[in-house]
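Okay, here's the structure, questions in a sec.
Only one protein chain is missing from this complex, and each of the others stays in its spot.
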Amino acid sequence: MEMEVRDYELDCEQIVNNANYLHYMEHTRHKFCQAAGMPFFEMHRQGIDAVVRRVEIEYLSPLRSMEKFTSCLSLERKGPRYIFHQDIVKQNGELAASAQITAVILRDGKLTRGDELIEIFGKYL
Amino acid sequence: MEMEVRDYELDCEQIVNNANYLHYMEHTRHKFCQAAGMPFFEMHRQGIDAVVRRVEIEYLSPLRSMEKFTSCLSLERKGPRYIFHQDIVKQNGELAASAQITAVILRDGKLTRGDELIEIFGKYL
Amino acid sequence: MEMEVRDYELDCEQIVNNANYLHYMEHTRHKFCQAAGMPFFEMHRQGIDAVVRRVEIEYLSPLRSMEKFTSCLSLERKGPRYIFHQDIVKQNGELAASAQITAVILRDGKLTRGDELIEIFGKYL
Partner (left out) sequence: MEMEVRDYELDCEQIVNNANYLHYMEHTRHKFCQAAGMPFFEMHRQGIDAVVRRVEIEYLSPLRSMEKFTSCLSLERKGPRYIFHQDIVKQNGELAASAQITAVILRDGKLTRGDELIEIFGKYL
């Protein structure tokens, strides 16, 4: 997925603020859900919430004003947990950030074994 | 300019938070500066800052999850002030928000008559 | 209400980004609703939404890193509209920003005459 830095995402060191990488990655996951036929918002309406439980992210090379980048995603399942491997890649191929984001599934607020989303996500595993 | 709502921009009423419309419009102005041959960041490095002095914005119809929209801009000059007329238009043609944003020009922190940018912006007036 | 700039609210010109003033002012309104005995979130749960219809804001003097400021609010009613007069004042008494923010009341998504909130807000008018 192609994206681009917006200047309000920079901080006073003229580089993209750390928290905004999580925003880029969240938007990428929501676009992925949409492409898989189950918009995030629709899940929520059906009482199913995919909730982030853990984030591990390495910042390797900072993004700057108006820079274009590619946001990549692959999905793995480990028991009840879904693990999103997400990379932010610069146009020259350099890695800007690399993350492993663990989500669990809640149905009506209760933790499930994660099978709710297997029909939708199964083909990507 | 085509854009799309990102879910982190929604607030607890499930509609885009007011402040994010200013972000959309700022990003549109910076893309406009870039297209005009003078990236905002480059201006700043040359000691020229276009600073927002006044915003008038009407919110007409809320944007929702993942909605696509068009961000439109036209430019007017009134003495030392540049006035950006900016509309956010939904895909069905409905107006989501309409704003008039007044900017002034500072050179090395001092207010100028605004002539610095006339070469770049002149063709759009 | 006393507040303080957080560094992630600065933009690449080292001053607080325009959109964040709307965040400060929104938070002040929500604290005001809470103090008046009707948290915003509780209103929303009762089917009553106060929706911003129009913002007019003047930016007079920029806020900088870690600066402390006072966020002031007074309320006026004009027919169905509630108008919040909101100022951001620096510690030296200088005005950083001054805004007039117009809200209307929706009950279950439909515009009302605004009487829902008169019991709560009446004493502040």
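As written, the chain order gives the labels A, B and C, with residue 1 at the start of each chain.
Criterion: contacts are C-beta pairs under 8 Å (C-beta built on N, C-alpha and C of every residue); 3 or more make two chains touch, one makes a residue touch a chain.
Remember, predicted model here, so these are calculated numbers, not experimental data.
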Sole residue of B:A19, B:V55 or B:L75 that reaches the chain not shown, by the stated touch rule: B:A19
Selected residue (touches chain absent from view) among A:A35, A:V51 or A:L125: A:V51
Absent-chain interface as seen on chain C, which is shown: 6-8, 14, 23, 26-27, 30, 34, 39-41, 65-66
For chain A, residues in touch with the removed chain: 12-13, 17-20, 22-23, 26, 41, 44, 49, 51-59, 62
Positions on chain B where the hidden chain makes contact: 7-8, 10-12, 14, 17, 19, 65
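Keep this in mind: only the chains that are shown with their structure count from here on.
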Between chain B and chain C, centroid-to-centroid distance (C-alpha), Å: 22
Where chain C touches two or more other chains, by residue: 12, 17, 19
